[in-house]
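Dumping the structure here so I can ask a few things about it.
Only one protein chain is missing from this complex, and each of the others stays in its spot.
Order of writing sets the labels: A, B and C. Residues in every chain begin at 1.
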Amino acid sequence: MTGSTARAKLNVGLIGVGRLGRIYARDLSTRIACTRLVAVADVDRSAVDEITGEFDVPFGTTNPEDLISHPSVDAVVIVTPTSTHRAVTEAAAASGKAVFCEKPLSISLDEASAIKHAVERSGIFFQMGFMRRFDRGFAAAKQRLGEGAIGEAVVFKSTSRDPFRPSVEYADPRSSGGMILDMGIHDFDLARWFMGEVATVQAIGGVLAYPELGAVGDIDNAIISLVFTSGRLGVVDLTRNGIYGYDIITELLGTQGTLRVGYIRETPLLIMTKGVVAHDTVPYFMERFAQAYTAQLENFAQNVLHGRQPPITVDDGVQALRIAVAATRAQHTGQRVEVES
Amino acid sequence: MTGSTARAKLNVGLIGVGRLGRIYARDLSTRIACTRLVAVADVDRSAVDEITGEFDVPFGTTNPEDLISHPSVDAVVIVTPTSTHRAVTEAAAASGKAVFCEKPLSISLDEASAIKHAVERSGIFFQMGFMRRFDRGFAAAKQRLGEGAIGEAVVFKSTSRDPFRPSVEYADPRSSGGMILDMGIHDFDLARWFMGEVATVQAIGGVLAYPELGAVGDIDNAIISLVFTSGRLGVVDLTRNGIYGYDIITELLGTQGTLRVGYIRETPLLIMTKGVVAHDTVPYFMERFAQAYTAQLENFAQNVLHGRQPPITVDDGVQALRIAVAATRAQHTGQRVEVES
Amino acid sequence: MTGSTARAKLNVGLIGVGRLGRIYARDLSTRIACTRLVAVADVDRSAVDEITGEFDVPFGTTNPEDLISHPSVDAVVIVTPTSTHRAVTEAAAASGKAVFCEKPLSISLDEASAIKHAVERSGIFFQMGFMRRFDRGFAAAKQRLGEGAIGEAVVFKSTSRDPFRPSVEYADPRSSGGMILDMGIHDFDLARWFMGEVATVQAIGGVLAYPELGAVGDIDNAIISLVFTSGRLGVVDLTRNGIYGYDIITELLGTQGTLRVGYIRETPLLIMTKGVVAHDTVPYFMERFAQAYTAQLENFAQNVLHGRQPPITVDDGVQALRIAVAATRAQHTGQRVEVES
Partner (left out) sequence: MTGSTARAKLNVGLIGVGRLGRIYARDLSTRIACTRLVAVADVDRSAVDEITGEFDVPFGTTNPEDLISHPSVDAVVIVTPTSTHRAVTEAAAASGKAVFCEKPLSISLDEASAIKHAVERSGIFFQMGFMRRFDRGFAAAKQRLGEGAIGEAVVFKSTSRDPFRPSVEYADPRSSGGMILDMGIHDFDLARWFMGEVATVQAIGGVLAYPELGAVGDIDNAIISLVFTSGRLGVVDLTRNGIYGYDIITELLGTQGTLRVGYIRETPLLIMTKGVVAHDTVPYFMERFAQAYTAQLENFAQNVLHGRQPPITVDDGVQALRIAVAATRAQHTGQRVEVES
C-alpha cells in the first residue's frame, strides 16, 4: 500500500471532520504514506481542536475558505454536508487547488451543473468519491468482468441495507435528497461503472418500518429498476431496516456466469450451540469499506502527485445524480422516467 | 414421512408422464405410502408403456378421458401441458374425481375462470401445485415468520434462475405464456403466501442472452416490482441464463430481521486448489425441489383421504396467474398495471 | 436412481427393525425399485407386526433362523445388535443366502474371523455396510482423488461428532466395543478406502462431558492418530458432545490441493436478526446419510442380482475392526500399537 518509492508527499487540507471525516483524518495522517494532513476545517471548533491535536495537524480553522487559500494546502478533501459542496468546490477552483469530494456531488442537478462548470472552467483536478470502486471485492469483480470471466454482463443487481434508521434530521430530504439518492447513489455509480449509462428508471418505495421518516417526507425502503441504454437490465433495492447488519451485495449476471460481491460475517468466529450455528455481522460502512476508503484517498493523492486523470470524474458524480433524481421522481409519480444525459 | 397408521390408500391416476410426470409416477408408486398409482395417461404411447411397466401400473392409456372415468381412479394428478388443464379438469369435475393440478393453472385468465367454475360447480376437491410451499426451507421461513422471528415482513424479494435456455418450442409464449408467467408464477405465489395480495406491478425485460427466444416473442430476463395492497413492496427477478446452476433465493425483510431461503451447493464437497476454493451447484429443479414435490403429492393424498381442505386452492392458482398476466402486460407496455382481483 | 430397465427384483429378508432397520424396511419396500421386502424378523414381536403391516410384508417372525431359511428369501439384510452378527451370518451361510451386514462386523477379532470363515467356506455373497462410501460427498471426493484433483493424498483427517450422549446401555463397551470402535469404525473404513492400510495407531481419550459413560467403562472423546503403511499420516477425532448437531467432516490433504467433505446446515434458511446470522444444523445420522443408506442397499441388491462382487467385503469389515481394536488398546495403554493384518 505504501510503496518505498513514494517519496513525494501531497499536503492535504481536510474540510469536515464528522464521522467519516475523522477516518479520513486518520488515513491522511497515518495510513497513507504519500499524504501529509496539514490543515483541518470544520464549523465545530472542538472537533477541529481534537483532530489537530490527535494527528499533529499544524493548521485548524472553522472557516473552510481559510483552509482552501492557505499556502501549505495543495489539495482539498471535502467531507462536509452535501449542501456545502458547491461553495467549497468553487472556492477551491478559485484557488486552483485539487479537490476530492465525497458523494453525492449535490442533491440538485442545478448545483451539480454549477460544480461541474466551476471545475471545468478552472481546470482543477477533481476526483469524485465513490469508495466502493476501491473495495477489493468490487475491484476484483471489475477485473474479472474485463477478463471475460462471465461473458457479457447483461443484468445488474445491487442491494444496500443500513442496519438502523438514520436520525430524522439526517434523513430529511431537503438536506439528504431522500433515501433513494442518499443510499442509492453508490449503487447507481456501480451500475454505470459495470454496465454503462442508464436510459430509464422505474421505482417503488414506502415508509414500512419507521413512520417517523415519513413525517419528514422520506421513505425507508425502495426498489428501483433500470434499463440501460444498451437494453440491459438492472435493479437496486434499498432498505433502512437491515437490522441484522450492514449488507451490501452486488451481482452481475452474464452470458457465461455470474459475479457476486458481498459478505455479512465480520469476525471469523462461529458459535455453535444446540441446533444453531451463528456468527456476527458487519456493523456498518466504516467496517465494511475501511480498506476502500483508504485506498481511494491514496489513489487521489497519487493521481494529483503524478498528474494522472481522476478515475472518477465530476461527470460521474453528475451522472449518478441524474439516475438518483430520476429514480426519486419515478418513485413519486409511479411513472417510468427517462434519465437525461 | 410415511406414518405407520396410514393404512388407507388413495388410488391415483396420473395424466402426463413427461420429465416431471415421471418423478410423480415414482413418488406416487414408491415414495408415498398412502398412494397407489393405478392408471397412467399420456399422448405418448411408449411413455405410457414404460411407466406402467416400471411401476406395475395396472392401467395405461393415451386418452386422458378414459383414465378419468376409470372406476379404479379416485383422484387425478395433472402434469400435462398447461393448455390441456381446462379440458382435463372439466372432465374430472364431470366424473367427480379429486384433482391435483400442476402450475400454472392456465396461461389465460379466461381459461382459469372456466377451470374455477368447473371446480366450484362440481364441488370436487382441487389442489393447485406450487411445490415451493412444501420445501423445507420455505416452510421453515413461513413458520418463523408466523412466530414473529423478524417482526412484520415488509419487503419480499425473490430470484429464480434457470441454468440453461429452454427449448424454443417450450418457450413460445403461445404455449408457455411467456417467461414472466412460466418462471415467475412460483415467485408470485410465494409473494401472496408470505405477504398477501398484490395491488400493482411494474416490469422490465429483455432478450439479453438468447436471441432465438426473441425470435418466438419471448424474453430471457425480467425484473418485476410489486406493491402489495398493504403498501408493502416486492421484487422478483427472473433469468434464463443462470448458467452456474439452478438458483432460487427468496428473502423477507422484516421490521426486526430478515429471512433468507436458498442454497446453490449440491454436493458437500469442497475442492481446494492453488488459490481457489470451489464447489458444485444445484443442477435443476428436480434436484432442488425433490423433497418438496414428494411432500406436496403426499399432502394432496392425505387431504383427499381425510376430507381436509386443500392448502392451495384454485383461487390461489387464479390469483398468481393474475399477477403474472399483469406483470407480462407491464413489461410489454412499460406502464404500471393494476392486478385485478 | 431406479432405472426403467430394472425389471428383476431381489427378495429380501430384513433382520432387525430398530431405529435404522425401519429406514431399511422403507427403502427396501418403497424406495428401491429392484428389491422386494418379503420377510422381517426381530425379537420384538410388536415391531415385526408394525413393519409387516405398514409395508405389506408377507412374512414376519421373531426368529431370524426362520426368516433365513424361508424359501421366499433370496438375500438377508442384517441390522441386528452387533453381538448377533456371527450367528445370523453363519445361518445365512448355511442356507446359501446373500448377506448385507451393517457395521461393525463384530466387536471382537475372534468373532470377525469366525464370520469371515463362514463367508469364505460357504462362498455366499457378503457385503459389509459402510454407508459413507455411498454418500454423494464422499463418493465425489473418491472420484476427484482418482482423477488427480489434489495430486497424491498424504494426510487424512476425519471428525465424527454425535449431537448427544447415547444411552448408557448402548454405550457399554461390552456390547458397543467402546466409543472408538462404535463411532470410529466409519472413519477407519474411510481411512483405508482413501489412503490404504494403517500400520500403527496412537490414541488419547477421556470422559470429559458425560461422567455416566465413565461409570460403564466408556469414554466420550477420543483422538486417534494413524500412520499408514505408506508412511502417510491420519488423524481421527471423535466426540459424543457435538451438541450443536451431527457433524461429519473428512479432509484429504494432497500434494496439489485439499478435498473437504461435510456440511452442518440442514435447512436452506438463514435467520438474520440484530447482529446475528444463524441457521439450523444436521440433526443426526439418518438425516445426514439418508441418501447414502438408500444408495448402499440398492447397490447391494444390484450386485446380487447381477452377480457382481461386493464393493465392501468381509475383509474390509475385519480390517476396519483391526484398526478400531488397536486404537482402543492404544488409548488404554498410552502406547503406539501396531495394526495386525
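Simple rule for what comes next: contacts are C-beta pairs under 8 Å (C-beta built on N, C-alpha and C of every residue); 3 or more make two chains touch, one makes a residue touch a chain.
Keep in mind that this is a model prediction, so the values were computed, not measured.
Q: Tell me which residue among B:264, B:297, B:314 or B:330 touches the hidden chain in the full complex.
A: That would be B:264, which touches the missing chain.
Q: Among A:20, A:43, A:149 or A:216, which residue is in contact with the omitted chain in the full complex?
A: Touches the omitted chain: A:149.
Q: Sort through B:60, B:129, B:184 or B:245 and give me the one touching the missing partner chain.
A: B:245
Q: If the hidden chain were put back, which of C:157, C:192, C:279 or C:322 would touch it?
A: The missing chain is touched by C:157.
Q: Name, in rising order, the residues on subunit C that touch the hidden chain in the full complex.
A: Counting over the whole complex, subunit C touches the hidden chain at residues 150, 154-155, 157, 161, 202-206, 208-209, 221-223, 225-227, 231-235, 237, 239, 241-244, 253-258, 334-336.
Q: Pick out the residues on subunit A that sit against the missing chain.
A: That gives, for subunit A, the contact residues 2, 4, 6-7, 26, 30-31, 33, 50, 53-54, 135-137, 140-141, 144, 149-150, 256-263, 265, 267-274, 280.
Q: Against the chain that's been left off, what residues of subunit B make contact? List them.
A: With respect to the unshown chain, the touching residues of subunit B are 243-245, 264-265, 272-281, 283.
Here is the rule we use: only the chains that are shown with their structure count from here on.
Q: Among all other chains, pick the one whose mean CA position is farthest from the mean CA position of subunit A.
A: So the chain farthest away from subunit A turns out to be C.
Q: When subunit B meets its copy subunit C, do both sides use mostly the same residue numbers (more than half shared) or mostly different ones?
A: Same-residue interface.
Q: Of all the chains shown, whose C-alpha centre falls nearest the centre of every protein C-alpha atom combined?
A: Of all chains shown, the one whose C-alpha centroid lies nearest the global centroid is B.
Q: Whole-Å distance, subunit A centre to subunit C centre, using C-alpha means?
A: Inter-chain centre distance comes to 57 Å.
Q: Please tell me the distance, in whole Å, between the geometric centres of subunit A and subunit B computed from their C-alpha atoms.
A: So the centre of subunit A lies 42 Å away from the centre of subunit B.
Q: Just how far, in Å, is the C-alpha centre of subunit C from the one of subunit B?
A: Taking the mean C-alpha position of each chain, the two centres sit 38 Å apart.
Q: Quick check: what residues of subunit C touch more than one other chain, meaning two or more?
A: Residue numbers touching two or more other chains: 265, 272-274, 280.
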